[in-house]
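Missing here is one protein chain; the remaining ones are kept as they sit in the complex.
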Amino acid sequence: MRINCPNCGDRDVREFHYRGSAKLLNRPAPDAGEAAFVDYVYLRENPAGLNRELWFHEMGCRSWIVAQRNMSTHEFAGTELARNAKRGAK
Amino acid sequence: MSRLTTGGQIDRSQKIAFQFDGRTFQGFKGDTLASALLANDVRLVGRSFKYHRPRGILTAGSEEPNALMQMGLGDQTTPNVRATTQELHDGLIAASQNRFPSLAFDLLSVNDLMAPFFSAGFYYKTFMWPKSFWEKLYEPIIRRAAGLGALSGKADTALYDKAFAFCDLLVIGAGPAGLMAALTAAKGGLDVILADEDFTLGGRLNSETFEIDGQPGRDWAAATVAELAAMDNVRLMARTTVTGAYDGGTYGALERVSHHLSTPPKDRPLETFWRIVAKRAILAGGAIERPIAFPNNDRPGVMMAAAVRSYANRFAVAPGKAVSVFTNNDDGHRTARDLVALGITVAAVIDTRREAPYGEGYPVLKGAEVTDTKGRLGLREVIVRTESGQKTIKTDCLAVSGGWNPSVHLTCHMNGRPVWREDIAAFVPVENAIPGLLTVGAALGDFSTHAALATGQKAAATVLAEMGKTTSAEKLPKAEDAPIALAPFWHVKGTKGRAWLDMQNDVTTKDIVLAHQENFRSVEHMKRYTTLGMATDQGKTANMGALAIMADLTGRSIPQTGTTTFRPPYTPVAMGALGAHGAGKGFAPERLLPSDTVGRELNAHFIELGLWYRPSLYPLAGETHWRHTCDREVRMVRGTVGITDVTPLGKIDIQGPDAATLLDRVYTNSFSTLPIGKVRYGLMLREDGAVLDDGTTARFGENHYVLTATGGAAGLVMTHLEFCTQVLWPELDVSVFSVTDQWAQYSIAGPKARDLVNALVDDPVTNESFPYMSCGEAMIGGVKARLFRISFSGELGYEIAVPARYGDALARALGEQAKALGGGWYGLEALNVLRIEKGLLTHAEIDGRVTPDDLGLGKMVSGKKDCVGKTLSGRGAMLAEDREQLVALKIPGEVNAFSGGGHLFKVGEKMITANDQGHITSHCFSPTLGHPIALALLKNGRARTGEKLVMKDYARNLEITCEVCAPVHLDPKGENLRA
Partner (left out) sequence: MLDLVAKSPLSGLLSLTQGSVALTEATPASIISIVPFKGRAAEAEAALQSAYGVGLPPLGGVSQVAQNRVLWFGDGQYLLIADRAEMPKITEIAAVTDQSDAWAVMHLEGRDAAAVLARLCPIDLRPEYFSKGQTARTEVAHMPAIVTPTVNGFEIMVMQSLVKTAVKSLHSAMKSVAVQKM
């Protein structure tokens, strides 16, 4: 699998670490309460299609990347740096 | 000898001597092992998997199911090598497989007589009970009786390599289609890799008598290969099988680098496994001829018709003295014509079609079928059913052609399902089954040479256009364009006796019938029930026949019946090749301490922790047991002074206006309040509330901290901090940078630690000038160092860090000064004892499940601010009374030891999981206290001080009684630390 790092370009998947849903961008407010954090930490969608997810270019530029990946075909529809990615509702 | 006197692509001037089953034979350069064996009239080359039937060479390619060889001797043995792809070389040693005591006389061929008992599903039904018999009786017998090659049982000493390659276009297969595609693309300016499993590029052109542009096809191929070889933008990879297609244009390929060499030079790898990344790929993998099933069709001498042409045309071998052909298509007649042209007798062409062509110098039996074969260890005659009755034909080679199956395998590797093409009665690849891959030529079902050249050229033009290049107007070379003339015919009906489908796994047409009867009718069920297609050849010559029979039985069409899934690798790949560079110490990089050389000079024992190699003990002369050394080192630290290399601690430099804010958010406790020049112990959580790591962080400036992480968790903590700064709070103006490798860092501990420090630093420190938990800079030997007053032993402690290049020199200076003070080096064993005596944590306790409260550190979670994990660490269940909490254990007055991982039970209770009270996380003998101590996680442990418990370790069969005590065994007020 190849992943297009917004900094480094097309790289082999071995350089990356997968972290799961990009939902982690939206950390609840400190006072949001237990239910909000449980949802944030544990509950995930499992779409048979595009998934917005986090990859870490660990053996490269060490940037966290938000990718749109089709979970059925493994095709990537786009990547961006997590620090620039849109927060809040999808 | 069956070698023809002229012709073929062999070099008769280069004779090659080789061994097969202990006998010496001779072949020529250009031979495969299979062609050389046939040239020497060796027809019987193996015994079959289950029934030990005599088997010969069926094909001339990598699809070969029968002619599997054990190559080489000793630890260089490779089992299951296809004789049909093994290049002949001087001194080659091959042995047949699965026979005892010899190939011609195999005792286990009695299995064949017991065939009725060995049909599909036999194992499942017969060896079901009693259960205990399986391991001791059934399996060893089956393992002995059935099977293919054997492993040497020794470590493989061969060298394997791996490599990455990139190209614009990967062309898979160097037959006419692949060569044409590669040539067109290369002339258009693309960076091309052309890979083919054969050692001579050209594909079927080497085995056929076709002409291209008026010259023999093989000459055109050789000229084209030469033209490609001269181009800078082309990489030709012969002996290289593309084994798998993966996501993103990545292909796996196995290059056989040295299998064809008698004595490969030192350092030359046996094989190289390539990862090829290609923007586009063209699959020109050709097609595989398929057999027809008829009784006793597995006898040595029965071969594929195209293979017969290969042996005759390419290797100049007459596969028989009187060859007959059994065919359902015109290709079979091509075999007969080629043989006649070479002067080889063709006994008959048995054509299933009533409208078969007339023979050109050979008799044709139209509308005829082979119903049986005779000959004990090799074919002697075939029995033919014709419209005018049964005939017996004396023949020692039967060439069979049931048509061709396009090599769709790679196109299935990403879930592509091939589609049925009625005119050729075969499955062909669907478009875009592998993104970026186009299929051409015979792999697409276009079998003529003209079609191969035309589709190859067209696909390359498509790729060129897509990549913004132009195609030069090259004329397409002229070649034959014979139409496909075939009447589907899969197996001879109305016969007795077993007709083989999968020769490698010994599956017959009857097994398919049985699968159907027992309702294993889905292709995937049928495959698993009969094991058809599950041998090392993945049923390349078997699957279609089985599919056709199942279709017949169920009254469905073949496409309705379905096709099996082909998975990588296309042909077997040695584990050694996949694990290239990973043998022995190649498995993981080694991280060495700045004091590595010093440790080795002192004969320290090293252990691997994380990737670091760290001394566990520095034994002195006369110390015969590790405990002697460990206990001495512990007493040394407690009595005088000890030094150890703590460089592996993760050192993370944090700078920026928001440095303090970041630390407040990742640590449970506050760091914005830490004064400059001070160090504080911190606890870091995961968002789910479990402890991630602990460690100290020093503040060197208003906006400058240096955080230390546990050695083994340094990478994890760095990643976590980068997650926090990039994903959670990118608005923070802070930089996180690893300086772990920049600094060599040593810990100095013991009552005389300050004396040692002051012996080295330019400006001595006092307890007042540099109190407990201070940090600052110091000059040592002309080098600017960092000094910390921290301790992981409970003793007066310092850590000194210098730029790594001075690490060796500082280690030597420290060692010398420590010795002068009566101290010295201590290793990880002693370090562990020292910290257990003080109840200090490592990742034995921070096991990924514990919360701050479990560790008795609940108060470290600040109520004044948020931090990662705060909310969820406060969940009711995370604070419940019956959670396992950190305690210490002791065994007063007993000499027995604790056991790491031993479980704790109430005295008198049955020691079962339901009664489990917790477990030992760390343990040691405390030379300071004189008895064994341990740290443990114990249910509601803090409330159980003084309670007696039983520790049981079932693995080591150890049982002791112990007592719960407070986690800190020594100096609970920390007076030594502050002295």
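Should a chain be cited, it is by its letter among A and B, assigned in written order, with residues numbered from 1 in that chain.
Definition applied: contacts are C-beta pairs under 8 Å (C-beta built on N, C-alpha and C of every residue); 3 or more make two chains touch, one makes a residue touch a chain.
It should be emphasised that the depicted structure is a prediction, and the values quoted were computed from it without experimental measurement.
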Visible chains that the absent chain touches, using the contact criterion stated earlier: A, B
Selected residue (touches chain absent from view) among B:Arg3, B:Arg82, B:Arg99 or B:Lys162: B:Lys162
Contact with the hidden chain (one of B:Asp90, B:Asp191 or B:Asp219): B:Asp191
Omitted-chain contact residue, chosen from B:Glu524, B:Asp741 or B:Asp847: B:Asp741
From B:Gly74, B:Gly153, B:Gly622 or B:Gly782, residue that would touch the chain that is not displayed: B:Gly782
Contact set of chain B toward the excluded chain (per top definition): 159, 161-166, 191, 257, 265-269, 272, 275, 277, 581, 586, 588-593, 611-612, 647, 653, 655-657, 704, 726, 733-735, 737-743, 760, 780-783, 802-810, 813
Residue numbers in chain A that touch the chain omitted from display: 7-12, 14-15, 59-63, 81, 83
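By definition in this document, only the chains that are shown with their structure count from here on.
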Gap in Å, rounded to a whole number, between the CA centres of chain B and chain A: 27
Chain A-touching residues of chain B, taken from the complex the two chains share: 164, 246-250, 275, 277, 435, 687-688, 719, 722-723, 726-728, 730, 866, 870-872, 874-875
Complex contacts: residues of chain A adjacent to chain B: 1-3, 12-13, 17, 19, 24-25, 27-28, 30, 32-34, 37-38, 40-42, 54, 56, 58, 62-64, 74-75, 81-84
